[in-house]
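Missing here is one protein chain; the remaining ones are kept as they sit in the complex.
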Amino acid sequence: MTRQDGRTFDQMRPVTIETGYLKYPHGSALIAFGDTKVICTVTVDEKVPPFLLSRPQPQGWLTCEYALMPAAGLSRNQRAGYGNTTVKGRVHEIQRMVGRALRAAIDLKKVGSRTLQIDCDVLQADGGTRTASVTGAMVALEIAVNKLMAEGKITENPLLTRVAAVSVGLHQGNVLLDLDYKEDSAAETDLNIVMTSEGGFIEVQGTAEKGVFSAAQLSDMLKLGETGIKRLFELQTKAIERARR
Amino acid sequence: MTRQDGRTFDQMRPVTIETGYLKYPHGSALIAFGDTKVICTVTVDEKVPPFLLSRPQPQGWLTCEYALMPAAGLSRNQRAGYGNTTVKGRVHEIQRMVGRALRAAIDLKKVGSRTLQIDCDVLQADGGTRTASVTGAMVALEIAVNKLMAEGKITENPLLTRVAAVSVGLHQGNVLLDLDYKEDSAAETDLNIVMTSEGGFIEVQGTAEKGVFSAAQLSDMLKLGETGIKRLFELQTKAIERARR
Amino acid sequence: MTRQDGRTFDQMRPVTIETGYLKYPHGSALIAFGDTKVICTVTVDEKVPPFLLSRPQPQGWLTCEYALMPAAGLSRNQRAGYGNTTVKGRVHEIQRMVGRALRAAIDLKKVGSRTLQIDCDVLQADGGTRTASVTGAMVALEIAVNKLMAEGKITENPLLTRVAAVSVGLHQGNVLLDLDYKEDSAAETDLNIVMTSEGGFIEVQGTAEKGVFSAAQLSDMLKLGETGIKRLFELQTKAIERARR
Amino acid sequence: MTRQDGRTFDQMRPVTIETGYLKYPHGSALIAFGDTKVICTVTVDEKVPPFLLSRPQPQGWLTCEYALMPAAGLSRNQRAGYGNTTVKGRVHEIQRMVGRALRAAIDLKKVGSRTLQIDCDVLQADGGTRTASVTGAMVALEIAVNKLMAEGKITENPLLTRVAAVSVGLHQGNVLLDLDYKEDSAAETDLNIVMTSEGGFIEVQGTAEKGVFSAAQLSDMLKLGETGIKRLFELQTKAIERARR
Amino acid sequence: MTRQDGRTFDQMRPVTIETGYLKYPHGSALIAFGDTKVICTVTVDEKVPPFLLSRPQPQGWLTCEYALMPAAGLSRNQRAGYGNTTVKGRVHEIQRMVGRALRAAIDLKKVGSRTLQIDCDVLQADGGTRTASVTGAMVALEIAVNKLMAEGKITENPLLTRVAAVSVGLHQGNVLLDLDYKEDSAAETDLNIVMTSEGGFIEVQGTAEKGVFSAAQLSDMLKLGETGIKRLFELQTKAIERARR
Partner (left out) sequence: MTRQDGRTFDQMRPVTIETGYLKYPHGSALIAFGDTKVICTVTVDEKVPPFLLSRPQPQGWLTCEYALMPAAGLSRNQRAGYGNTTVKGRVHEIQRMVGRALRAAIDLKKVGSRTLQIDCDVLQADGGTRTASVTGAMVALEIAVNKLMAEGKITENPLLTRVAAVSVGLHQGNVLLDLDYKEDSAAETDLNIVMTSEGGFIEVQGTAEKGVFSAAQLSDMLKLGETGIKRLFELQTKAIERARR
């Protein structure tokens, strides 16, 4: 049995990662999970937030902002700064998750007194924008780190691992990999998983939108998610290799 | 071996739930998990947000706001509206989680065209404010629903279950229940669990702050969390019974 | 003749002052004027606002913020930072009054280059929140100053006096002490008085909500207010003594 | 003995009230208390705030905003909306006082479902801006009411009285009328008085900036203030008569 | 003599217009003027702003927002809603110009009671973002109008003309067409021109950044601009034809 778009339950949407689309940021990646398209950029700011200045040992910082472009979804997303001065809760939740995931991949003590500013801007949203953001931002981060090392600004490679993320869902008794927007709306339980390339978990966020889920179901979802994430690590590797050339 | 405050690894802090502390809101509970103290209130607003008005079937709404009082923590929390016009990301993340947890406990179609506004105000923060908020807000919600039914505004009981929440952590090879602030800062992995009184999961949020965690460790943490949550359901039951009298 | 709650016209509501309710701030007092409950805290910040830095002689600063908790009153108070980015005028008026009253009690030149941040958070509002705030904040301030002196951060006692405040009103020809919310709404004239423990006036704010008042009526109100404030000084003294033990 | 600008202690600064300076608002008055210059305008808005709509009897509303022009004072006042999104506490305190004073002069039930928007914009600030605002806004209000009656929008005169305001201060044992900026900064006690043309008090706000004040001193200040306010009522009468012609 | 990038003075950068890049908005165009890349979208909102509701004849509305993506330029552009609650002046100036230009191309009385929301989001900024925005938004607008007509929501074609825009500059005695960022920074005078496809001017904005310009120089710049705009009309025509197929 297959899904509405013809995929099997354990199949991801077509994933593409394009690097070098933008010329100004230190690193960038335009990632697509099916119709979901996110531009991930890394801008280097040669200073750190004030709270880090008082620490005994100098260290860098990494922070993330996430936004939907106005025409990214079915209905228009109102821009910040036009009456709505506050960033929405969902946006905060996502950018905090992306930031945590990427900080797990890097030793900020080796970055120097600079901030790696990640921006994930969603051009089109069709489900999985946060998992595409983590996966694409990792590519942009590695490209930026490579550039900083080539520039001699960083001497020791600060990257500890790679991270990638995928969503899994429960729907009518089936476990589905990489939900698109329609599937995400219909699923009873939605799970987002961030892993390292060595296979450890960085973050597991499971939410029952309807009913509840059991420990056994959680276990099944984690196993399926792991297979998807392995595929993403292969695509990340290829994209970073292409960017090196 | 025990913890700094003398607890065993599988022991919760002393939990108290006081109801009836405030006279204006429909329901209220002052909950303490050790030194963490949260006032949870439910205010009933006889209207719903605009996006619900266009739905074919009328239904109610439930939303949550969470805040730290200025002197709740080690350093003062700046109030919103004094230069910092935006609510912090962590606050958004928590109040979205509390709202989702409580919406899982109630059938909003039976609530009528009204909003149940949950407020969780942290008087003192010593770890576990989000789990204490979920657990205390459930008590305030049931009291408020009982009052609405006694007033004849709701005719059919909309409550589907009770929910409660606890944190679990990994620290130096041990699995710890109900982390206080110091433990939370030291733990390598931090897991928040929301369950229903029937034993199903509503939300599982695990984050590796240092290193990674494995599927087996996640399973151990879930099991320990479940024992703590069972204890919280007993305390909720007693508090709600006291409030009825 | 008596009032709706059984008090005589010259009688205050039951007043309680609990200290030591919170563990983090330098000083705290939970004060109740009847059903009005306010948590007053003093947090010490080891710096001063920029405009003080240019003064020839170093001095400290004292500032106050006042807020109603969302469920403190008959209808819910919207939190700052959720669409309403501005603090309401009434809140500004009250916190400026509390700050002025407490600055009259302290010689900031003896405080050192630090800020004493007063926070008055109203848990429940039933009239007289500003007068309860002044009276409770004075207790929290003295406890905080005592702690700073015990810590050796302040060497000379900066307290010049104690201050306390009460409201008085005119209603149908009667002069009433310490108005509750219903009385405050009905009164033709409302007067707030701040005095020092030596009996001098710090602030007198009288407003005719309906009609006008005469100099003779103002004089009567001031005399009755003075009797109430004397009682408050006794209760402050006891609370501070309890906190010392 | 006289003051720095040559006035006796019981003498006001030269007061001028110019009407008809602006062509668009329903009423306007450019008032000067010495070098203090305030443009007071009344704009009529043919609707009322939402909270009035639910009242059984339709009524009008009157509200006030007060602002300092950027170059009104010794140092530049930052404009709202340029980084500082919040209106300062002092501004709130003043505009609330002006609004209360003018609402005491009018029966809003006779105004119809419209809002009388008072704006007091300070062109130059040299002490007494709030008392000049009350006094000038009263003139603009009466002109606006006369115009509304001439237009047939209001049939019954809603004005109950006239109001005017003045400041009094205590300085080195003297009681001074109508303080300018330097005197206001030096005075130990500062009192603002709003009265009706029949001689009743609407508002009395006395604050000890240094030390305390006694009931006897308060009484002396009130008496002196009353003489100043009587003079202002004469000037208001003349200005309104000139505007009628 | 040629320019730094090899162009002659009267030569535009390579211009590409890609339609159909996004699936949700009614119309979209990804336009590039050399390295300047702008996504232009048209979202249809089935209502109009309140001020239009009171007009005797129903009509539609067209409005524009313009933004730079964080990594669009040499240094990172701070996002609105993160401390900087206000939209910058330059952004306002540009989006007002784009809106005016497009409103000149359409008869809003034929659009019905709906708003055409234009969004111009700059992915990469290398000079000429406002002229690329006008030119690309015109394509997106015509696609959106065609879709509304195909949907039967609009019956009569409201488009009156097409508009396009280009920049011209004076630099060291030369008149340059379509300035890139470096040229724009160096030019003494900068002129932005919006024209209709019939050859009339909609907007002419000339600014001397250094020194002044004469009427003769303005005339020369207008003539050169016209040749560039003619080329843009050819590219618009082709893009719209491709989108129809």
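Going in written order, the chains are labelled A, B, C, D and E, and every chain counts its residues from 1.
Keep in mind that, in the parts below, a residue touches a chain if its C-beta (ideal position, glycine included) is under 8 Å from a C-beta of that chain, and two chains touch if they have at least 3 such contacts.
Fair warning: this is a prediction, and the values are worked out from it, not measured in the lab.
Asks: Pick out which of E:T43, E:Q95, E:S167 or E:Q236 touches the chain that's been left out of the picture.
Replies: Reading the full complex, the residue touching the unseen chain is E:Q95.
Asks: Can you tell me which of D:P25, D:G127 or D:G206 touches the chain that was removed from the display?
Replies: D:P25
Asks: Which of D:V48, D:A72, D:I154 or D:L177 touches the chain that is not shown?
Replies: Spelled out, the listed residue whose C-beta touches the missing chain is D:A72.
Asks: Would you write out the residues of subunit D that touch the absent chain, in ascending order?
Replies: Contact residues on subunit D toward the absent chain are 22-25, 28, 35, 39, 41, 43, 45, 65, 67, 69-74, 76, 79-82, 84-87, 117, 119, 121, 123-124.
Asks: What residues on subunit E make contact with the chain left out of this view?
Replies: 85-90, 92-93, 95-96, 100, 104, 195-196, 198, 200-208, 211-215, 218-219, 222
The criterion applied here is as follows: only the chains that are shown with their structure count from here on.
Asks: If you average the CA atoms of subunit B and of subunit E, how many Å lie between those two points?
Replies: The mean C-alpha positions of subunit B and subunit E differ by 50 Å.
Asks: Which positions in subunit D touch two or more other chains at once?
Replies: As it turns out, subunit D has residues touching two or more other chains at 85-86.
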